[in-house]
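Here's a structure for you.
Removed: one protein chain of the complex. Kept in place: all other protein chains.
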Amino acid sequence: MKISARNQLKGTVVDVVKGATTSHVRVDIGGGAIVTASITNESVADLKIVKGLKVTTVVKSSDVMIAIED
Amino acid sequence: MKISARNQLKGTVVDVVKGATTSHVRVDIGGGAIVTASITNESVADLKIVKGLKVTTVVKSSDVMIAIED
Amino acid sequence: MKISARNQLKGTVVDVVKGATTSHVRVDIGGGAIVTASITNESVADLKIVKGLKVTTVVKSSDVMIAIED
Amino acid sequence: MKISARNQLKGTVVDVVKGATTSHVRVDIGGGAIVTASITNESVADLKIVKGLKVTTVVKSSDVMIAIED
Amino acid sequence: MKISARNQLKGTVVDVVKGATTSHVRVDIGGGAIVTASITNESVADLKIVKGLKVTTVVKSSDVMIAIED
Partner (left out) sequence: MKISARNQLKGTVVDVVKGATTSHVRVDIGGGAIVTASITNESVADLKIVKGLKVTTVVKSSDVMIAIED
């Protein structure tokens, strides 16, 4: 599968915190940067997401904002 | 200002493509990775976003997905 | 690639309308239902999206709302 | 009420899983397709969403991505 | 129709700027506050959105962030 979302950063899962319905997955994308994804528990189970897994974080361009220093 | 969005990656603007109402801003976040933001032309003007500007890309965790290789 | 987004509906592209930076892609998912995606022109070019192409529409669960009749 | 969101698919609720603050509602939209919505528990209570209820799933076009087979 | 999205603020359209595929609609919600919506041209035509129209701006809770002063 190839998806239209422009932002695809590869990394390694460092942490999976499961809630009642929603999990937080933290991914080390290198250079000391961490990306956090809030996804369903079903997705975590379905994709067998665990600490150490190589993954790609995916974000649609319309969900990216730009900030500057004042 | 400090914002709740968990994902804040610093980088440098490499490209601004203006459309009729929407602009695409591409940011080099290092390590060869580019993040694309689709934002309003008003924001580009208001923040004076131009090639070479140091910026931070901001993404809410609920907008991040995880992909794996099959 | 396999992605965490829960909603993946298969269909056929019926229409691609290109704007200055953003395209609207309409997909017939069967049963008379059309799904419209607003994506970047770069994605349309990169995935070679044209009328008649078999595609999958992908939506994260946190982007789905529920409506009822009054 | 009539809303600007382009994607409105009718269906029947097959499942409501309540978490501490967030619920997952699964809707059968016909043809074997299920759409999952992640919404607040308050919304579930307010709209009285239960298994068997006829609902409409609503998604903004800017939240729809397109995927193709490799 | 009643929708699960928690944030529904009433106001009056003060401005509609049409792009090639995407329009920006600015709504005065009172108290000097303006809310800007980026929606498809099709929605603007379909809902007959023009300056002076009474509308409701609708936002899903998972799309709201919180910022504080440093």
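Which chain is which? They are A, B, C, D and E, in the order written, and residues in each are numbered from 1.
Keep this in mind: a residue touches a chain if its C-beta (ideal position, glycine included) is under 8 Å from a C-beta of that chain, and two chains touch if they have at least 3 such contacts.
Everything numeric here is computed off the predicted structure, so don't read it as measured data.
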**Message:** Using the touch definition from the header, name the shown chains in contact with the chain that isn't displayed.
**Reply:** A, B, D, E
**Request:** Against the chain that's been left off, what residues of chain D make contact? List them.
**Result:** 1-5, 19-22, 40, 42, 60, 62
**Complete:** Logged for chain E, residues touching the omitted partner chain are 1, 3, 5-9, 24-25, 27, 29-31, 33, 35-39, 43, 47-49, 53-70
**Request:** State which residues belonging to chain B touch the missing partner chain.
**Result:** 1-6, 37-40, 42-44, 46-47, 49, 56, 58, 60-62
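By definition in this document, only the chains that are shown with their structure count from here on.
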**Request:** Chains touching chain C and chain D alike, please list them.
**Result:** A, E
**Message:** Can you check whether chain B and chain C touch via the same residue numbers (shared by over half) or via different ones?
**Reply:** different
**Message:** Rounded to a whole Å, what is the gap between the Cα centroids of chain C and chain E?
**Reply:** 22
**Request:** Report the inter-chain centroid distance for chain B and chain D in whole angstrom, where each centroid is the mean of the CA atoms.
**Result:** 29
**Item:** Residues within chain E bordering two or more other chains
**Value:** 1-5, 19-20, 22, 38, 40, 42, 60, 62
**Request:** Report the topology of the inter-chain touch graph, choosing from line, ring, star, complete and other.
**Result:** other
**Touching pairs among all chains present in the structure** = A-B, A-C, A-D, B-C, B-E, C-D, C-E, D-E
